[in-house]
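Here the structure comes first, spelled out in structure tokens, and everything after it is commentary.
Note that one protein chain of the assembly has been removed; the remaining protein chains are unaltered in position.
Order as written gives the chain letters A and B; numbering starts at 1 within each chain.
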Amino acid sequence: MIHTRRFILSAASGLALIATLPAAAQEFITVASTTSTENSGLFGHILPLFQEETGIAVRVVSQGTGQALETGRRGDADVVFVHARAQEEAFVADGYGVQRVDVMYNDFVLVGPGDDPAGLRDAADARAAMAAIAGAGAAFASRGDDSGTHVAEMALWAAAGLAPAGGWYLATGSGMGATLNTAAQVPAYALTDRGTWLSFENRGDLELVFEGDPMLFNPYGIILVNPERHPHVKAAPGQAFIDWIISDAGQAAIASFTVGGEQLFFPGAD
Amino acid sequence: MDGPFATAFSLIASGDPALMQIIGLSLRVTLSAVVIACAVGLPLGAALALARFPGRGAVIVVFNALMGLPPVVAGLIVYLMLSRSGPLGSLALLFTPTAMVIAQTLLILPIVVSLTRSVVEDLWAEYREQLLSLGAGRLRAVPTLLWDGRVSLLTGVLAGFGRASAEVGAVLIVGGNIAGHTRTMTTAITLETARGNLGLAVALGIILMALTLTLNAAAWGAGQWARGRLG
Partner (left out) sequence: MKAARDLSASVLPLSLEGVGYAVGGKPLLSDITLRIEAGQRLVVMGANGAGKSLFLRLCHGLIDPTTGRRRWASGEARAEAQAMVFQRPVLLRRSVAANIDYPLTLKGLPRTARHETVAHTLDRFGLNALAGRPARLLSGGEQQRLALARAWAMRPQVLFLDEPSSALDPSATRIIEEMVAQFSDEGITIVMTTHDLGQARRLGEQVAFLHRGRLIEHRSAAEFFAGPQTPEARAFLAGDLIW
């Protein structure tokens, strides 16, 4: 029957659409990284330089640090590039990663409402700043998602001898950008990496209210997923990426990335 | 400041290759998912309408319920299947457009099956005696009923397209929102929102809505035309 045949024909030609989806002709590696690096635009700056030099394309899946490490554990990425040192070391100790290598660092800053109700601008150090927020019961937006930033935040509360809870403490369970969007709306204090903050545009009333304590140092590490655990891992190109990013060229590329004239990440390879 | 509409318009006008790539990928993924869901769902829904077997009611209820499957859950299921540590890991499909097609197909299929069953069941009640009299058995009736229900079925296919093109949870998990590779309209919107680029996010949303609107208008026009021409 003519109509039925036409029907089947159009269905078949539609199926052919899928065949035209881009084939992976080019060599590539998959890097599981954090939202902070992707959202800041760092990868958009450095990856073309790496690809030009080596011909290897890098596919970045940006997730929270916890999720990125899980992606690595499952063998769904060749390299993980995150910022939560203790978890990274556990990842390697458990045999999922070959070795953790320092790449760069940036720092965390505390942002909050411009009128600064908890008086963070006068805080002596990060511990005091956290205590001031809790003491004033001022709204605080937390990632609450097991990300590197969240882990750093929890370490700060612990250092201040506090376990945050109450109506003022808002666990968003979202990425850095979404958490900053929430903080801008409430408005609330939030801990953010400087990179995301500098490139974040929807600030509303938020301002940077505390920075500079060495406790807010935020190191990024890179790890090749263990090919003994996951034999399909592209060890050679993955290692090439790691070698490049800690080379002079890679470190220079990181240092040359700026937003609004400000450098976001500082070379940290040994 | 420029309104989001102005941003959307200048984005389109600029013909930015990255944007065009994102739009192209979104359409390819969603249309592929719609086509596969139809290829499977139309005959399956029709068979479900005509066949009588024990447990048929349960199957119908399950498909109806699956229409409400949260995209994130669909994405998670596909993720766990396609992950290197999952049963289909060796296919190396995670974080590829194909994985997104699979996840979206999973989302659309229940809509196509349920709507097809309902449309074909109603038509079969009207056509049964006449088709049997003309010499068409149940099996042969399936393509006839699908063809005669085509205008109503188009609505369901469009609903499926809408669900697939609008969802972000599933494609984000299984595609990974990789720039230039698996970044779609919706994951790009999510990313720009996270970056605080709300204007750009809304502009992308406007472009997505414009595409959806165009497609629906075309389908509606085709439906009206068919109704007028074919009764």
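A few remarks follow.
As a working rule, contacts are C-beta pairs under 8 Å (C-beta built on N, C-alpha and C of every residue); 3 or more make two chains touch, one makes a residue touch a chain.
What you are looking at is a predicted structure, and each value in this text was computed from that prediction instead of being measured.
The chain omitted from view is touched by exactly one of B:V40, B:A136 or B:A166, namely B:A136. Residues 126-127, 129-136, 140, 144, 147-148, 150, 229-231 of subunit B touch the missing chain (whole complex, contact as defined above).
Please note the rule applied: only the chains that are shown with their structure count from here on.
Subunit B contributes residues 28-29, 31-32, 34-36, 38-39, 83-86, 89-90, 92, 94-98, 101, 143, 146-147, 176-179, 181-182, 191, 193-198 to its touches with subunit A in the complex.
For subunit A in complex with subunit B, the touching residues are 1, 3-4, 7, 11, 14-15, 17-18, 20-22, 24, 30, 35, 38-39, 43-44, 59-62, 73-76, 175-178, 180-181, 199-203, 230, 232.
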